[in-house]
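Note that one protein chain is taken out, while the other chains of the complex remain in position.
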Amino acid sequence: MIPRYSRPEMTAIWEPATRFRIWFEIEAHACDAQAQLGVIPKSAAEAVWKAKDVDFDVARIDEIEREVKHDVIAFLTHLAEFVGPEARFVHQGMTSSDVLDTCLNVQLTRAADILIKDMDALLAALKRRAFEHKDTVCIGRSHGIHAEPVTFGLKMAQAYAEMERNRDRLVAARTEVATCAISGAVGTFANIDPRVEEHVAKAMGLRPEPVSTQVIPRDRHAMFFATLGVIASSIERLATEIRHLQRTEVLEAEEYFSPGQKGSSAMPHKRNPVLTENLTGLARMVRAYALPAMENVALWHERDISHSSVERMIGPDATVTLDFALVRLTGVIDKLVVYPDNMARNLDKFRGLVHSQRVLLALTQKGVSREDSYRLVQRNAMKVWEQGADFMAELKADPEVRAALSDAEIEEKFDLGYHTKHVDTIFARVFGDS
Amino acid sequence: MIPRYSRPEMTAIWEPATRFRIWFEIEAHACDAQAQLGVIPKSAAEAVWKAKDVDFDVARIDEIEREVKHDVIAFLTHLAEFVGPEARFVHQGMTSSDVLDTCLNVQLTRAADILIKDMDALLAALKRRAFEHKDTVCIGRSHGIHAEPVTFGLKMAQAYAEMERNRDRLVAARTEVATCAISGAVGTFANIDPRVEEHVAKAMGLRPEPVSTQVIPRDRHAMFFATLGVIASSIERLATEIRHLQRTEVLEAEEYFSPGQKGSSAMPHKRNPVLTENLTGLARMVRAYALPAMENVALWHERDISHSSVERMIGPDATVTLDFALVRLTGVIDKLVVYPDNMARNLDKFRGLVHSQRVLLALTQKGVSREDSYRLVQRNAMKVWEQGADFMAELKADPEVRAALSDAEIEEKFDLGYHTKHVDTIFARVFGDS
Amino acid sequence: MIPRYSRPEMTAIWEPATRFRIWFEIEAHACDAQAQLGVIPKSAAEAVWKAKDVDFDVARIDEIEREVKHDVIAFLTHLAEFVGPEARFVHQGMTSSDVLDTCLNVQLTRAADILIKDMDALLAALKRRAFEHKDTVCIGRSHGIHAEPVTFGLKMAQAYAEMERNRDRLVAARTEVATCAISGAVGTFANIDPRVEEHVAKAMGLRPEPVSTQVIPRDRHAMFFATLGVIASSIERLATEIRHLQRTEVLEAEEYFSPGQKGSSAMPHKRNPVLTENLTGLARMVRAYALPAMENVALWHERDISHSSVERMIGPDATVTLDFALVRLTGVIDKLVVYPDNMARNLDKFRGLVHSQRVLLALTQKGVSREDSYRLVQRNAMKVWEQGADFMAELKADPEVRAALSDAEIEEKFDLGYHTKHVDTIFARVFGDS
Partner (left out) sequence: MIPRYSRPEMTAIWEPATRFRIWFEIEAHACDAQAQLGVIPKSAAEAVWKAKDVDFDVARIDEIEREVKHDVIAFLTHLAEFVGPEARFVHQGMTSSDVLDTCLNVQLTRAADILIKDMDALLAALKRRAFEHKDTVCIGRSHGIHAEPVTFGLKMAQAYAEMERNRDRLVAARTEVATCAISGAVGTFANIDPRVEEHVAKAMGLRPEPVSTQVIPRDRHAMFFATLGVIASSIERLATEIRHLQRTEVLEAEEYFSPGQKGSSAMPHKRNPVLTENLTGLARMVRAYALPAMENVALWHERDISHSSVERMIGPDATVTLDFALVRLTGVIDKLVVYPDNMARNLDKFRGLVHSQRVLLALTQKGVSREDSYRLVQRNAMKVWEQGADFMAELKADPEVRAALSDAEIEEKFDLGYHTKHVDTIFARVFGDS
């Protein structure tokens, strides 16, 4: 996570001030529950809420932490400066991890909410471009080699379907980490009633963790970050598609260049797909964070603290980078310059050869033996390939072909509509009957 | 995947014979649909099913493949040897990937079914041991250091809850890959009716892939293998727990040693937790396979074939290894030798010191100032720590402590029941009201 | 590692028979040293060598292992069947790991030797193609967009230099693992003289491990497998280059297609770069194996056995796959079909525009202001870009340009030799004065 690849909305989640705000809310809600249970005085719970609108002094808390070498104690000390003597009732029966783990999950769910919003914007852009180019025919490529026609809208529809799956995964990943633990030193509720956890969970928009062991189990977080890694991989797929389409020899689409943007009009072809290249790199990073998250699962016994340094880094790194990448990708898709003419030109690069399979099939259906059909198609195909001839013209001029197929029949085999006839079916599958 | 860490039930899924059998079913069901649509003669579809009980000759197919350098064509050629001339209607309008990708997903869903069954067995073992030791008190450890009491049943309950989450993830991962594509060269259904795909999908227990591009999109498989990686990480967690408990100085639990097993009765302490160490290594492998699966997502355009070599390896490697690991872990849990006496001895290693926090709290509640309470507890704690004294005895002998707490009150603070009073609550959360 | 991507020379290293052969040699050499030190009778050492030419019965050893559940003991039991009663002197003072770890390192160094040989063949192929196409000009591309001219030979020279670095890394990686440990139960030589280790090391072509702890430290192996991962990444780079060059719209080079190979002459453009795509996937696998190798380093105390299952898999998997990939890549390079005409055509796609920078520079050097120079180049460049005009013709027809540059001077700026004048310098750097 570096400023260059960060958006303030997401980084704000990870700022100390936000963290302390969440800590405060956890502690204050816990006090409410404790007061209701009669464990602490109602007046104490009320006193805590006096700090509701305080902007905690991060520098001051850091200063205390340097002394006491404990972040939660430092915060509580600072909090006491506002709450007064009743601050001694705060945090009763709780362990630091109750605050830290619940806070992390609040942060992750908030981050997930932003990512889901990002995803919605991306989906909207993909859908718009999909319908815009539903019938814009271009060559489909397998292995980077021309295969058969598709439409540019289909490419967008594929990306839409994939990103919609990613949105579902993200929602599931959010659910994974939306838990709260207020269970004390080793998770036994020895010093705190489980009802406190229930109250805090509800107040913070979380579910109680069924069984915590001082910490919330890290398989939840591993799944969360692994999911981000999968989403990043899909971003890489779409970014790679655009990079390919923008290649000089292909140029079927291009990242938008603002008029003011430093490009070279002395070399007008030199417009580089730098945004999607950048996305490719960012995807590598988000993917990499999945691994330490998985290694974090096997904590020793009830907990060790090895996960903490990892999460202090990948918590912000993975969510901020993915947020930035999703928003950047949305911008790329939204403004992507599409060149239908170039698509048509590329499609016809081999002057009709793309239809050779249909001609072959038509010949056999007319009763020509498979061997003969193949020989006929092949000899005309080679003229196209070697001499740049026009495939349809050659077929029409070939007596043996003509013996089986009329001009009209030959022409019909060159109809692109044949390839696009099920586009609506696919669109209905992807977008519903919208 | 190596024989040493494989179970035949799972490896069978990945054997050539199984693959050819699935290919046959896909082709035969497709013929049924094509016949129903009038694209091919009904007799042709019926002819194909003549090969229903054939054991395809793997060596023969390999031989053909060496010649034609194409695995699906080799298979179809071999199939024709049984079906006869009507074999020419087989595979019409389809592309090899239709067969290959649908087959892979059949294999992965079958593998997932075995893994889910494995998980059920593991869950049953964990549940049994959890209830067996619901009240077996042992020390909880954070950072490897004694903290406060838990029960061994709670450890098992935690593992159960984690593995149940993993089961849910596995079911979701199975759903991810349970799709079928019969959509032709670039996924446009140009040469085949989408209803064929629907028919085959249903017959094979899959859903149609909404939009395929010759291939089924690989984000599905990335999610599948990432999920296996998370499950492996949970296996590592439980394995690590057992390895720790079996350490010479701890010895609270031990992998079962069969009487005949080569151990050293001249060194009876030398029983190594080799199964759980082995599981730790296997977990590393399953986790590692998640990465190439994620890198597979960004195929070029409608498809390239870089994913294929990866999947030929990790398909079997990840599922076979995880299957073996789950079964092994189930065996370990099932037969795990638990030593409650050692747990009790370890718990009391510091002769009552584990209760110091409760005594501290009790003193303050009796009106002793926080500073004085701390001083009182500390001076008695240090006698335990430095001279091996008994904490309760020292407290009872300390006039200042006695001024605040009666013998009975002191003794009450040493009640382990205080720590286990919510075990039933937690069990109800994890196991329901069973 | 699967048969499809394996070569017998490399897989042989990992076969049980080879392993037992190496075990035998380690034990026999150890006996020699023990006899020389007077620890065991000379006759015992001699007796052991009687088994020198024995083909150990793998099935028999497996059978014994199933009974005793210990692989080394099973082997020694089988060995005794050939050696007779003096077999009791074998393995004295040694621990199983002495045999296992030393054997693994023998296998890895042998594997490295094959890989180095593979690399030499690849380097030879790259060098030959580099010189063959030293002056074959083609467009250099940054971001997939045309930049300035390079030569195809330079591409090969770059790959050569990169692979030569990889060869050096491989030699270093081999050195990393070329160590031997015969140091007993916890590496203290309590029951065996260090001179035995020195003798065995020398006999097996290894160095003594300075300090082992039952096991040879796994940082060595981590470095070994990480190095294979880097080499795999370079393979991916070269494979990706070829995949790009073979794209339909580019077609500057192509994997060799044997005349008999199943291609489609009805679609002669449909020659897919399947070998290099395959290499891309294999690279992902080799890279993935680096991770568990790194996780293997942190064994507990003097050793645990978690690394063992990992190594049983990645030992063969990584070396066999990389061996196969290197040989496949060598074949691809060796037979790569290069299309200089297509290179020339692509280079001139924008009819001279590639020289715009040089014209710009020439104008400023003639005293035209930077702003004016840019304007002049730009207005002619846009005619090329928008109307497909010829850049040189436009320049010659532009009075303002002609005021500064003569026809000859303009023509000189279009000399490709300008770009290739330092190719020999670079070749000398890469290949020396050969």
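Remarks
Should a chain be cited, it is by its letter among A, B and C, assigned in written order, with residues numbered from 1 in that chain.
Here is the rule we use: contacts are C-beta pairs under 8 Å (C-beta built on N, C-alpha and C of every residue); 3 or more make two chains touch, one makes a residue touch a chain.
As the structure is a prediction and not an experimental result, all values here were calculated from the model.
Within the set C:9, C:46, C:162 or C:348, the residue that contacts the chain not displayed is C:162.
When you scan C:199, C:269 or C:303 for touch with the missing chain, the hit is C:303. Touching the chain that is not shown, out of C:34, C:240, C:330 or C:356: C:240 (per the contact rule at the top). The omitted chain makes contact with just one of the residues A:84, A:205, A:281 or A:417: A:281. Touching the missing chain, out of A:34, A:142, A:212 or A:296, is residue A:296.
One chain of the complex is left out; on subunit B, the residues touching it are 139, 141-147, 243-244, 246-250, 265-274, 277, 291, 295, 346, 349-350, 353, 356-357, 360, 374, 377-378, 381-382, 385.
Not every partner is drawn; the one left out touches subunit A at residues 1-2, 4-5, 68-70, 73, 243, 261-262, 272, 274, 277-278, 280-282, 284-285, 287-289, 291-292, 295-296, 300, 304-310, 312-314, 317, 321. Think of the hidden chain as still there; on subunit C it touches residues 140-144, 147-150, 154, 157-158, 161-162, 165-166, 169, 172, 176, 184-191, 194, 208, 210-211, 213-214, 217, 219-220, 222-223, 226-227, 229-230, 232-234, 236-237, 239-241, 244, 280, 283, 287, 290-291, 294-295, 297-305, 357, 361, 370, 418-423, 425-426, 429-430.
Simple rule for what comes next: only the chains that are shown with their structure count from here on.
Residue numbering shows that subunit A and subunit B use the same positions for more than half of their mutual interface. Averaged C-alpha coordinates give centres for subunit A and subunit B that are 25 Å from one another. Each of the following residues of subunit C touches two or more other chains: 243, 272, 274, 277, 291, 295.
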